[in-house]
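For reference, the structure I am asking about is given below.
FYI, not all chains are in this one, though none of them got moved.
Chains: A and B, in written order; residue numbering restarts at 1 for each.
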Amino acid sequence: MPSKPVLRIGLIGTGFMGKAHVFGFASAPKVFDLPFDIELHTVADVTEEAAARAAADFGFAYSTSDWRSMITHSDIDVIDITAPNALHKEMALAAIAAGKHVYCEKPLAPLSSDAREMAQAAAARGVKTQVGFNYLCNPMLRLAKQMIADGELGQIRGYRGLHAEDYMVDASGTFTFRHDPAGGGALADIGSHALATAEFLLGPITEVMGDCITMIGERPDGKDGTRKVDVDDVGRAFVRFANGAQGSVEGNWIATGRKMQHDFEVYGTEGALHFSQERFNELHFYSNRDPAGRRGFRKIEAAPDHEPYGRFCVAPGHQLGFNDLKAIEVAGYIHAIAGTIEEPFGFAAGLRIQTLVETIQRSSSTRQWISVPA
Amino acid sequence: MPSKPVLRIGLIGTGFMGKAHVFGFASAPKVFDLPFDIELHTVADVTEEAAARAAADFGFAYSTSDWRSMITHSDIDVIDITAPNALHKEMALAAIAAGKHVYCEKPLAPLSSDAREMAQAAAARGVKTQVGFNYLCNPMLRLAKQMIADGELGQIRGYRGLHAEDYMVDASGTFTFRHDPAGGGALADIGSHALATAEFLLGPITEVMGDCITMIGERPDGKDGTRKVDVDDVGRAFVRFANGAQGSVEGNWIATGRKMQHDFEVYGTEGALHFSQERFNELHFYSNRDPAGRRGFRKIEAAPDHEPYGRFCVAPGHQLGFNDLKAIEVAGYIHAIAGTIEEPFGFAAGLRIQTLVETIQRSSSTRQWISVPA
């Protein structure tokens, strides 16, 4: 049996998302039949110690405190960026310039102008890119998309999308990079997921009316003072889709009690779907084609019928977890690098989300409906 | 035991809501200790036959096809209007002029200018009025209001309200009075409930940005042709509350699969509530004051702890139904007539909802944020 070519990973950043990526790299090859073997080559962090510890914990062969040298290392094929948002652009452009494939956590960059530069650089250089919109990897979302595309709901008329959590609910929480006017705020941070899901399911949004509100106007600066906060705690929008549907989308990080309310409801002429990430192994489907007196939202549980669930488990109802979604995300990217499929969510797609976010923000500040640039 | 004074009812209209009112009049005196005995005196419908049949079915002593004569009949104390919306104004003004108390189904009138005239006439004449916003009578909504007022959620920051059903989803359904530009549309018809609940819980809305959309642009005219539809199938708004909270509200009558999605979610600094009329004997409460690791939305089931549930049933969990809400509504009105409480939802309150509806509609058509007139 001939051995597969090897894809060598250089990871920058060892926090929550760095760890999640490592889980994805570890399990994806066990779950899927991938075109490459994956080698965890080098991990970079701000200090040698932190990097060495991460290498040991995560199973990388090498560690470094110098991400720049790693990026140009000839043994590395993919640069995986899970560093703070503000560094994404510099790192990604350097990696692209070095001819590496780049996998970058969301958001791609604080500003869409930066994201555009990154997407254009990647396209020009011909490297494969990915942004980590993992919720889209859920088999139940793929099922929803397919059902919509196949007409099981009839013509789509309405949509209501949401991503609400409560990690910023405490006004005594310190000012962080997430509160930075360049790229911060609930809409950018998690509303972006709601926007990604909306377009994943229904196609392009063409026009928006935004409403971005700062509810906690200042936060401790981590020293003895406070710092003014300008970014939105809640960002919502009315939206129009190119397919004729209309709806609304909201991002909210002060939604007390909610931990993962990434929800949507889609209404068609013949049926409807509702979904919550709180129970993301379920999709609820209503069909007007069911007989009268027997209609109702049916709870479809994730099963081998719903690709790629069956790669993880041959029996229905056992359920995928969050890290499994990362494995699906990694597998898709690796296939894209091999050229067997399109990039599932490349830098161009990441740019698109940034564009939507900024258009909504601009709409909110001008209090006007705005067409979304294509 | 001295007998109570008698309150004699004259009902106009014998459809769905007429029947629901009769249920309310029948059960309210059994459930509550009311200051009046209720006598179902006369029922009016468009023909003598229909009125006579309704009198027999509903238990009225008399029937008539002439509502005008009934309104001036000296033996009648309360005129109850469940006729089509377009007639509300004429009937109510005549009843007020005759010095009768007036109970009117919602919406009070197609236009807020009409509603204002009605509310002013009632105030000038000193009669007691009521508009049928029955969802507000639910003990769980009263509980929610009390919890908010008592600070159990801390300071309120956000709100998401909805009233969605699917009774207009079929584009082949005939044009009706609900599609009439004067007073029709989803926002006026059921979005009004969502607005009433929002203000019931959080107090006045001060500013709105509306989005009212017609998805089904023409409908059969009931003959051989079609008729253009201008009213909204979906009407939603961003809202600001006087208490500093912000949120959104939606009315939607093409929400496939949804029969009674009168839902809300309230977020405070210390806790949150979520509720659905689909399971309206439950209120879900999250408190940051619960110990770490033990927090979660708790499903509070309607029980004698939650007034006036205990008047219906001494045991928890047995559940109220829709018609029980009407009984509570009736009981509140009768107490208001006796002067023991304020009118729970009089014409002034009905006017307020019309004002909100029209402000949202105007905002939608001008595509501008608008302050809501006080």
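Just so it is clear, contacts are C-beta pairs under 8 Å (C-beta built on N, C-alpha and C of every residue); 3 or more make two chains touch, one makes a residue touch a chain.
This structure is a prediction, so every number in the text was calculated from the model and none was measured.
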Copy count of the single sequence across the entire complex, 2 present: 4
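The rule is short, and it goes like this: only the chains that are shown with their structure count from here on.
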Approximate Å spacing (C-alpha centroids) for the pair chain A, chain B: 42
Chain B - residues contacting chain A, complex: 153, 157-158, 160, 166, 169, 171, 209, 211, 213, 215, 233-234, 236, 238, 246, 248, 250, 252, 254-258, 265, 267-272, 286, 288, 295-297, 367-369
